[in-house]
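Have a look at this one before I ask anything.
A single protein chain has been omitted from the complex, and every remaining protein chain is retained in its original position.
So that you can tell them apart, the chains are marked A, B and C in the order they are listed, and the count of residues begins at 1 in each.
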Amino acid sequence: MTVEKQGTVKVLKHESEILKNNPLGDKHVRDLYVYLPPDYDSETNVNYPTVYCLTGFTGRGKMFLNDNAFAPNLAERLDKLISDGTIRPMIAVLPDCFTYYGGSQYINSSATGNYEDYLTEEIVSFVDENFRTIKDKNSRAVMGKSSGGYGALIMAMRHADKFGLVCSTSGDAYFEFCYFPGIAEGFRAIKGDAKSFMKKIWRETERKGKDDFAALNTIGMSVCYSPNEKAELGFDLPFDLETGEIRWDVWQRWLEHDPVRLVEQSVENLKSLKLLFIDAGTRDEFHLDLGAKILCRKLNDYAILFIHEEFDDGHFNIGYRQNRSLELISQNFDNE
Amino acid sequence: MTVEKQGTVKVLKHESEILKNNPLGDKHVRDLYVYLPPDYDSETNVNYPTVYCLTGFTGRGKMFLNDNAFAPNLAERLDKLISDGTIRPMIAVLPDCFTYYGGSQYINSSATGNYEDYLTEEIVSFVDENFRTIKDKNSRAVMGKSSGGYGALIMAMRHADKFGLVCSTSGDAYFEFCYFPGIAEGFRAIKGDAKSFMKKIWRETERKGKDDFAALNTIGMSVCYSPNEKAELGFDLPFDLETGEIRWDVWQRWLEHDPVRLVEQSVENLKSLKLLFIDAGTRDEFHLDLGAKILCRKLNDYAILFIHEEFDDGHFNIGYRQNRSLELISQNFDNE
Amino acid sequence: MTVEKQGTVKVLKHESEILKNNPLGDKHVRDLYVYLPPDYDSETNVNYPTVYCLTGFTGRGKMFLNDNAFAPNLAERLDKLISDGTIRPMIAVLPDCFTYYGGSQYINSSATGNYEDYLTEEIVSFVDENFRTIKDKNSRAVMGKSSGGYGALIMAMRHADKFGLVCSTSGDAYFEFCYFPGIAEGFRAIKGDAKSFMKKIWRETERKGKDDFAALNTIGMSVCYSPNEKAELGFDLPFDLETGEIRWDVWQRWLEHDPVRLVEQSVENLKSLKLLFIDAGTRDEFHLDLGAKILCRKLNDYAILFIHEEFDDGHFNIGYRQNRSLELISQNFDNE
Partner (left out) sequence: MTVEKQGTVKVLKHESEILKNNPLGDKHVRDLYVYLPPDYDSETNVNYPTVYCLTGFTGRGKMFLNDNAFAPNLAERLDKLISDGTIRPMIAVLPDCFTYYGGSQYINSSATGNYEDYLTEEIVSFVDENFRTIKDKNSRAVMGKSSGGYGALIMAMRHADKFGLVCSTSGDAYFEFCYFPGIAEGFRAIKGDAKSFMKKIWRETERKGKDDFAALNTIGMSVCYSPNEKAELGFDLPFDLETGEIRWDVWQRWLEHDPVRLVEQSVENLKSLKLLFIDAGTRDEFHLDLGAKILCRKLNDYAILFIHEEFDDGHFNIGYRQNRSLELISQNFDNE
């Protein structure tokens, strides 16, 4: 048995100007985890392409490194794929865009902070300053699953000047299917008081059921998609707190963030990409395979090129799909 | 132990003019099950008030008489409630409005047949002709659960001249919550071919999963709410057969049948009722407790009187709630 | 469309000597439901073979006639199979061996009453007296599912002089797999007080969970397998009421009723059968497919003939398997 060469993980402390004084009081100094490929330290005249890996809702970069005896974490996966020649050596950046409400969807919101700016302006520069990256959009990829896939799509649509390669696995899309069905359960669990509900979520000893996750998700998306500086909590929930009836004006504000609806205003950016890869499992519990289908049809309508794949699995425990994204990214990085 | 007096169940064959040549080829000669109270045969000079009991989707009147060792069927329940004086002696009518697609929602549809006419015109007259009923709207009640509750609400809104007392338990309302979340699952199970799917449903040996019920429900509601004589199957599904994307024009046709939306065009009828009772379980799997809340607020907006109750249970195995409806009906029947 | 000829269902009141004064105070006068084939009334010189159909735990004969819009009940099924020539015309007897505890397993117990005697002595004679049956073991079959299958096996093992053809679908066997795993859940739900638990079971308004069924099952089997006239409730539970620890002496008494263990003392009876059919679904929630496999190996060890089939389904909603049993029974009835 030959032992594969291992990359290293660096932890850099980054102090954010953009997140300073964010409305939730979340930390603005955060650890940034960065994976460097095996020969990074010895091959000091080589610059490397970079992939930004975005976690799903309730996640943050560090979690990509969590240990699981039966499946490689992201660093082990990269080691293996680089070692066996499946992918080129590359740097992987694992940003932390977590908030008190479980996430930021990698977009700016008056209710959470400007995480889209934070990622595209501060983190990208910080990485490029601190590591021997190839400073070009076609050597800079972004990938993610679930809300991380959503974040990747946002990068594709609004920041194609920075990220030339984009992979979204089970990315949030077609909000009617991925979010809407959880609203009723969420309404019940929230019991008219989102503030108390969040305190409960943060109490470790509290047992949490399926409805609690639906509720957290509904609150988490509200804070991103329907912020409202005049509202007591800083955002609007998409339902009436007493009856659960949908507030269609709020829901409409959510829909304005739906990748399916964002395509038409992002055509040029999307066309400029070197790689746009979209996949999802055909048993996805949030129907994100349908979201992917609908998104792809829309891309097609605008003659935007993309690769679409489906796989026989659900939404969870599908880390192995990272292999496919990484492989495509590696193939499509510019050669220099 | 004293044995309570038992009513009798009569089975009458009714030949329907309205259902003759219905588009699905469903039977137009159907058995009508009617419960007569204990003393009906001896007290031959007494006329009785009548309650029409409507089953949920996939049901038909006969099922109210199914045996369950641990819970009374409807006839046993009536025996008991009459015997212990909780309710007055009354006749109970158990109509069969089942179709090939699982039900009719008790409304007219070019895709199923005119079940609303069938019930309100043919069955009511047939019952009044064959039994010693009190032929007055305030001695004629209608009650039901789930789609049966929906049917009862339709009677309240459009046939208050016939039914003066109405009880809806967990009746379909606020379609966004009760139907919408099942559409994505339904889309997957239907696999682009509703016709083949229905054949599978009717094959007894086929294992059926949770998604299959969602699919049957979506098809069943389409056939009632969005019939289309020009469509191949006679109705429109609310989604694109390839991607699952919602067809909003079709969905809009569904919404026109939502009790929450029907209130405003039925105010006079609703105000004329002697009893309007709405209840639901706070764990209802189809969120019909929220539908009830939203409906009640709407009724309130129009100054319509009603009684609203919630109970700590789900959507299934709640036959015991019939007691509450029957009790209220009994109290509100006209005294003569 | 040709309408198939329909049989008739007779309801006879039978007054049992054996069940009179049964320890639970359950009714000793019971309705016996009997299906007569289509031509029974016209072909008055014909005698018919008979099949006894035994329900599962919590069931009673009448339930075989429950209506289900999507699947035939037993009478409709027999109509169809007789009508299309799949099976010979036959009489079907639907005994009621239900008790306060949910069933009797069709065996004698000091805690429930002598249901084995009741069935084999009283009901068989009563049927033979009241209907034109062929009074011969090779024209008398017994079939059932789950606890009904167990009952059929008991008839095979101890009453082969009466029942010459036996079909057990998913019959209780290998108690380690079908009952043991439910004991721990049952212990929790019973909460140290089986009497109060049973009262709760009988309260219709009480929500019942999965564990409650496990508890009812554990109590129900105890009352049949480990009766104890000296115990307060009349039977022993197989666990310590405080800790849940297994009472191995009680469990041993259960095992003495396990078909797998009863084979060796019933070899002659089993060999005398004209038909012994055993089937089960390979996803059976109570692992009765494994029970069937183990039972069949034991039968094999003793050179007993049998037919064994497996099907791709679980324990519930498998009424369609009655077709297979009925077909084999029909083929193996004596010709006269």
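As a convention for this text, a residue touches a chain if its C-beta (ideal position, glycine included) is under 8 Å from a C-beta of that chain, and two chains touch if they have at least 3 such contacts.
Treat the numbers as computed from the prediction; the structure is a model and nothing was measured.
Undergrad: In the full assembly, spell out which visible chains the left-out chain is touching.
TA: A, C
Undergrad: Determine which one of C:Leu12, C:Ala184 or C:Ile307 touches the chain that has been left out.
TA: Only one of C:Leu12, C:Ala184 or C:Ile307 touches the chain omitted from view, namely C:Ala184.
Undergrad: So one chain is hidden, and I want to know which residue out of C:Glu176, C:Glu204 or C:Glu309 touches that hidden chain in the complete assembly.
TA: Among C:Glu176, C:Glu204 or C:Glu309, only C:Glu176 touches the chain that is not shown.
Undergrad: Applying the definition given at the start, please give the residues of chain C touching the unseen chain.
TA: The list for chain C reads 174, 176-177, 180-181, 184-185, 187-188, 242-246, 282, 287, 290, 293-294, 297.
Undergrad: What is the set of chain A residues that contact the non-displayed chain in the whole complex?
TA: Contacting residues on chain A, toward the hidden partner: 58-60, 62-63, 65-72, 98, 102, 201-202, 204-205, 207-208, 312-314, 317, 319-320.
The criterion applied here is as follows: only the chains that are shown with their structure count from here on.
Undergrad: Going by C-alpha centres, which chain is most central here?
TA: B
Undergrad: Need the CA-centroid distance for the pair chain B / chain C, whole Å please.
TA: Here chain B and chain C have centroids separated by 35 Å.
Undergrad: For chain A versus chain B, what separation do you get between their C-alpha means, in angstrom?
TA: The mean C-alpha positions of chain A and chain B differ by 46 Å.
Undergrad: Rounded to the nearest whole Å, what is the centre-to-centre distance of chain A and chain C, using the mean of the C-alpha atoms as each centre?
TA: 57
Undergrad: Could you say which residues in chain B touch two or more other chains, in rising order?
TA: Where chain B is concerned, no single residue meets two or more other chains.
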